[in-house]
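As you look at this complex, bear in mind that one protein chain is not there, while each of the others sits in place.
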């Protein structure tokens, strides 16, 4: 039974606590937030748990095996480092750290001391992303040629990091997981419409070893979520639309006997060349699977699917994309 | 009554002929194709029309006022130039010409001789594109911030031009028409998966005066059409999906009272912040409106919506994007 | 080569003419409309065809083998009867006739004289309906249990017949074709909202030999078309939505391992138990296939898919449903 401390009770913290509480591998949970009111509010929802406003209590507590860190990005590195030095396994919310140097140090520290370092790239535990991985690996799509990804969001603007650091961790973690490799080439273009110096729209080009290319469109400025990833292979195409209720994944088959349309009506009506299959997906909650992977790896010493090493790869790409973006920001004058 | 010769009876030619034949402004139609079999086949569908396999016949014919050129791109310039020099108005299928130099010469020639030069950017006559223009110009969206456009196609591969010259004329002509300006900045990234040297995937970044940015994703490699343009303004967002049967345009309103979702289910279910309106569109055939504009301008001397000058702007952007693409093509090794 | 006269140039007539003209089996076409202005307008679109305002000319013309009758329902019977007596094959627009007695006489006349009688149940020639038939006959759905059909229309109100006579021919012809049998039981419920005595909403229950049941919802009063048919079998379900551009048919597989949802979010999100397949459909125009079937049967003596006998079965059902509806009309007071 793993004994876990959870630091940070903002949006993700309480959801992680809920899933830890429901997991049979978890023997004890202590929750922690600097803000006493927040601690009390969330504590009220989980009556049986110990509480503290001081994260050092958790780090010093010998009855704690592992820490779940769901605080702001800037505190990920100091908290995780202190925890690892104190011999605790760590789970850190995405993005893993705020620089490559920080992320490398954490991975190195974890590796040296035989402790689990894991990053909360939740999408790596979501049913459509797993099904997509399975389909790609099965060879059903043929050779992957290119991917496009659109992630535009409900206008929840961040004040201190660019849209790349906020949203790209999702796309990067999925792309690298599906392809099993990191990009050689990254460049970005974008603008800062709302706050000067905080890019809120970014278009990112990526080139991977072996020739796969990708394009990622990110923005905070939209009144509606769009979340669509297209994966084109030499045999089939997969479209993953996370806003669809029931048909999140569709696989489009290629068929060669496309007949030339002869009238405007036919022209408008023929949109594809083969069957479309929407596979049934499992319906578990990603956070439950994520916490299960963490607790299991703490118990067994295995490497989690969303390991610190994967977190480092994402941070490397974020740093490159962010630097490229800040150099190419498009000015309004 | 305008007397028109139509050169080239491939895909677009017969559709242009059909719409010319149905237009009351059109007094005579002569159709022309080098291939006698094709000329006979299409001629059989339009029994009353004169025919010739020699385009020079049309250019020499004093009973012809205007030429509609629907041949391969490389012949656009020589045919249009000869026609203009012979005092004929010209309509040229998209793209207008195969280089900026050619396009500039045609525009200059047309301007000097007071003849209409028009390009077949059909989308500028399609109901959803016109409605979008109307909505943008009304200020309903607020200040336009960025646009994204996806145009992936049914695997109809061209052998001699890149995907940029084949597909980008659609997106560029729409973007420039909506925004009323040309881009200062264009760069592209992509690859050539099927035929070395013929790029078949391209991601294009555009920066416009005044700060608007855009990203265009193009490909021939897909088994299904995707045609989606997103226009984000400071007040509302417009999504134009040309594969939708009935709700091609949706306008998403912004509302600020977004409540933080507290459970996974709510998180999944809240995808927008305001009302969505799908305006009723007119339902005419774009080619009919395009031919009407051409014939009307021949009669009146007006400048058509899709003028040679607009065609030149598109060719400038195509040339830049294509050059940038060929410099950044991503290699598989 | 079949020589055809077409009587009635309203909505369907010109579309039938266009498809006859494009069919290689058709050697001559004479078009006929009482209204000289209409005849001239439509004739102008098909320059090579003979014209007359008098249908008797067609019936007397020895150079005519077959008549296509696209006039109002009430004239179907007298025109078709006269034509059959004159030894012409007949194609009659739906519904076949305005009473069972009329329909029976036409079928009998055609049978006795060895002439083709065919009814324009166009849906029997449309790709989604044919694919549905193929899927049902393959046994893929298992035993058919029930069907529901919704057909609500764009508010194009008829003045002299009920919504049953106007819209149910579509649903009845499809249902009987798919199931290969006629219903034992028909009853209807509805109301007449716009014109007293002309029912404009109808709900129809049908019971078939072997136990299959069906429910059909019809109306003219809607501002948007809804056209959805659901076929539930013991193994799978097929949904046919004719307003979908690209996925008109979806086949839902059954899977038994439904997990009880434990949260509201999951409850909302799990809508199905297995894969969904949307088969690629052929993309020909139904009227072309319909005319091809007619001309082929005239040449060969075969029975067309949409034979007079099938037209009689539909008229029988229309008569029963209409009588039941008029007895159960719901009054507003």
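Lettered A, B and C in written order, each chain numbered from 1.
Following the convention adopted for this analysis, a residue touches a chain if its C-beta (ideal position, glycine included) is under 8 Å from a C-beta of that chain, and two chains touch if they have at least 3 such contacts.
It should be emphasised that the depicted structure is a prediction, and the values quoted were computed from it without experimental measurement.
Checked against the hidden chain, the listed residues B:117, B:191, B:273 or B:328 yield one contact partner: B:273.
Residues 22, 45, 47-48, 224, 243-246, 263-269 are the ones on subunit A that touch the missing chain. On the side of subunit C, touch with the chain left out of the figure occurs at residues 11, 14-15, 145-146, 148, 150, 152, 154-156, 185, 187, 189-191, 193, 201, 203, 205, 207, 210-211, 213, 215, 217, 219, 221-226, 230, 232, 234, 236-237, 239, 243, 252-256, 258, 260, 262-264, 270-274, 276, 285, 287, 330-333.
Contact between subunit B and the absent chain runs through residues 245-247, 253, 255, 259, 261, 263, 266, 268-280, 283, 285.
As a convention for this text, only the chains that are shown with their structure count from here on.
The minimal number of chain-to-chain contact steps leading from subunit A to subunit C is 1. Chain geometry summary: the mean Cα position of subunit B and that of subunit C are 38 Å apart.
Touching of two or more other chains is recorded for residues 224, 243, 263-264 of subunit B.
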